[in-house]
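One protein chain is absent from this view; the other protein chains keep their places.
The block that comes next holds subunit A.
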Amino acid sequence: MASTSSAFACFGSSSAHFMGHKVSIKEPSSVPTSVQFRPLRVSAACASTAERPVSHIASPASLYEVLGIQMGATCQEIKAAYRRLARVLHPDVSSSGQNNATAHEFIKVHEAYATLSDPEKRADYDRTLLFRPRRSFAVSASAASMASPTSSGFSGYTRGSWETDQCW
């Protein structure tokens, strides 16, 4: 969890270059090439079983939105939401061709769960939510989506941890 914002910038750019290369070797046709396509597919899957609104994945979200729960959710609701999403997004249950895409989604969901299920981390995170200017969402989101045409770029992970680590 030691990513810094400079690390974000660095791998935001390099991973795009690099991940593109990887995709062409591994799964030339099956991996979605546009970043708009992937969230749609996943949220469609979610909507049927996990009832998560489309916009929450398509646009950058708070960790609560990632799990599709209210800010005041109880610990049990957080765990239940995590399991519900795991049953949809975990690569073992999703169809084989799109493992990479769902792996990335699952990592995001797990990051959110790991923060919110720990009372201390959750309290810290709640403070950052209150004070953080909304604009920084947009910056990180656009950088991330530019950086990584595939699902699991460095940027995806970095963005998650940046939200939790960058306190003040």
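Note that a residue touches a chain if its C-beta (ideal position, glycine included) is under 8 Å from a C-beta of that chain, and two chains touch if they have at least 3 such contacts; residues count from 1.
Rule of thumb we're sticking to: contacts and distances are computed from a predicted model.
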item	value
Absent chain [UniProt protein name; select from "Heat-shock protein 70T-2", "Translation initiation factor eIF2B subunit delta", "MIP18 family-like domain-containing protein" or "Magnesium transporter"]	"Heat-shock protein 70T-2"
Touch list for subunit A against the chain that is not drawn	1-4, 6-7, 9-11, 13-15, 17-18, 22, 76, 79-80, 83, 86-87, 90-93, 99-100, 102-103, 106-107, 110, 114, 152, 154, 156-158
